[in-house]
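The structure's right below; bear with me while I get my questions together.
All protein chains of the complex are present and in place, except for one that has been dropped.
And then chain A:
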Amino acid sequence: MEESSSRSTRSNEQRKEMKKVLEKTVKKRSKEEEEEQEQEEVQIFNFKCTKEEEETKEEEDLSDSEDSVFSGLEDSGSDSADDDEEEEGSDHKGPEKDDLKIEDEEEKRGTETEEKQDDEYKHDSSDEEDIRNTVGNIPMEWYKDFPHIGYNLDGKKIYKPIRNKDELDDFLDKMEDPDYWRTVHDKQTGSDIVLSDEQVALVNRLQRGQFGDVNFNEYQPQVEFFSQDVMLHPVTNRPADKRSFIPSLIEKEKVSKLVHAIKMGWIKPRRTEDDSRGRYYDLWANEDSSILAKHKMHLPAPKAPLPGHQESYNPPPEYLFTDEERALWEQQDASDRKLPFVPRKFSSLRQVPAFPRFLHERFERCLDLYLCPRQRKMRVNVNPEDLIPKLPKPKDLQPFPTTQSLVYRGHSGLVRSISVSPSGQWLASGSDDGTVRFWEVRSSRCMRTVQVGGAVKSIAWNPNPLVCLLAVARDSVVLILSPSLADRQVVLSTERLLSGQREAESTEEVGPVTWSDAEGEELSQGITLKIQHPKAVHQVTWHAKGDYLASVMPDHSSHLQVFIHQVSRRRSQNPFRKNKGLVQCVSFHPVRPYFFVGTQRSVRIYNLVKQEMTKKLQANSKWISSMAVHPGGDHVICGSYDCRLSWFDLDLSTKPYKMLRHHKKAVRSVAYHRLYPLFASASDDGSVIVCHGTVYSDLLQNPLIVPVKVLRGHVITHDLGVLDVTFHPTQPWIFSSGADATIRLFT
């Protein structure tokens, strides 16, 4: 840029000089023209010489690399201006200034040129060509050997101008005449013509391809006559063609061809380019995974500590060292220093010098990062909910009882015990009002009422489907009831069972238990046998075969707490010499000859055949209230008065496999379903909780216990809620009896 601009200025200076030179020559020439005719002969020689000189001069010009633009008609000023425009871009001021300068100079000598032009135009009749010479449009070489170059209008010879300049003059002209660059040799007249500014400008415009007339505006606004807009006054009054109203047949033909081609499948829709294939590829697809893993294991460098107040250029005064501190700092070893530098105070940030230890510090940090091993901390994220074992949803564990369906009303006292007949048709209930009632399950109708003359503590239906018997514990008597609610065959077989050993029985009249036949009114009510115990019987339960009956008389002092009766033989025996603890409940194993005895704290399992204790289950509860044995025989549940229900897996351990504390108050009764994987517990809080309990034959798999439903319905009376609970033998239904003298069926 600078160079070019200096060059342009230089060229301007040159130009000025040249203009001066040209002016001089023009002045000279105008003087000389007056003397033309007198010096004709001399001119001829000179002319030749000048021609040769001019050629050589042109060659020189061509050879001149920088100023070759000066050749011919080209305007060096305008050219340089062009250069400027190209180089300086939008800056137009430079060349304009130059032009102005040029104009100023031209104005100075304007008077002279105008006079000259007046002279010229006296002879001029045409813009196109100088017609002072009348030889016409012929090659002027033909006049090469003549002193004249043609004839004027008067027929006189026009003589070639006298060329008395030699090469030196010419060169001087070139160097000194400022108008030399605009001097043109007229072949017709053989004279040199100095072009005026207007002519130069015209030449420039024409060279640029512009219009010769300066005032001609080639970009005049165009007036659109025929446009898409419908004008109020149309250009023509011609009505619209008919073809503009009817659909074009050609277009129709084209469209139909296209449609046909589409139908035939020749034209297919443009296929969208599939970028996924070919165009892009996974740069790291074949990369070794270990390298990637290394990248993944990238550890970010620990961040450098941020500067504190000590590092400030203007620290608070307490951070500045006192003399002692400074002395201490200087005495200390570099590694013992608290600070690696001395805090300094500057009045302004401008005066802070360069930090001399910068490189050193960077190096130390790099060493730290390089030499001190870093380790990725593996944080173990444990979701606490994952630790809870996944239990299936109760919805998936159906069927189980959900709603109360029937209420069996009729008792007037609290119903202590209920039992369902093996067929599932009848329900027996024993109550404190001294009655045993038989209900039809499906209609909740009380079919029979048997007055037993005392509060019924326990009731148990014989599980053998071939006999129809009911054991009822009333005070110290166990009554055997034959409700005759079954098939006649069954009733008969029951009678046979009861009467079979009547004769044999009479001989052995031993022990504290007496068997006696019921008579009179009791017999008509269905009571067939009475087994008199020494103390109040709390519980009766049958063996699965239906011949043996166990009864419980809880008593601390006596060893006579449990009796096992054989109904067919009318025999009773006390299986235990001595009792440890207060017996709460007993139960027979459903298939094997085992006998479960539940005391306050534990459950003992006896083998009746070997007559020994096989297991002692420790229930972690204070007072066992009830017990139920799984129909498979390997699991036992115990309910206790301290609101717990414990599930024992006999194969697993003598400790409870699971303790369920769902009840708010004492658990009164527990029961297993015979077919479905269900068990239930009834409590004094008036609720029955039904749980799903699947046991697996696979010994390695623990039972699945899921509480599924809380059944409410019983009204709590005298702080007692539900007293007994039992399942229907075939359906997933549950019966519960409560202190509100009702029995409820939930299905």
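Throughout what follows, contacts are C-beta pairs under 8 Å (C-beta built on N, C-alpha and C of every residue); 3 or more make two chains touch, one makes a residue touch a chain; residues count from 1.
Going forward, contacts and distances are computed from a predicted model.
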Check your understanding: The chain dropped from view, which UniProt name applies: "Serine/threonine-protein phosphatase 2A 56 kDa regulatory subunit", "Ribosome biogenesis protein WDR12", "Band 4.1-like protein 2 isoform X4" or "Large ribosomal subunit protein bL20c"?
Key -> "Ribosome biogenesis protein WDR12"
Revision key, fill the gap. Touch with the missing chain holds, among A:Arg488, A:Arg577 or A:His718, for A:Arg488
Exercise for review: Determine which one of A:Gly212, A:Pro302, A:Pro340 or A:Pro399 touches the chain that has been left out.
Suggested key: A:Pro399
Point to revise | From A:Arg365, A:Arg445 or A:Arg592, residue that would touch the chain that is not displayed | key: A:Arg445
Point to revise | For chain A, residues in touch with the removed chain | key: 399, 405-406, 423-425, 442-445, 447, 487-489, 492, 730-731, 747
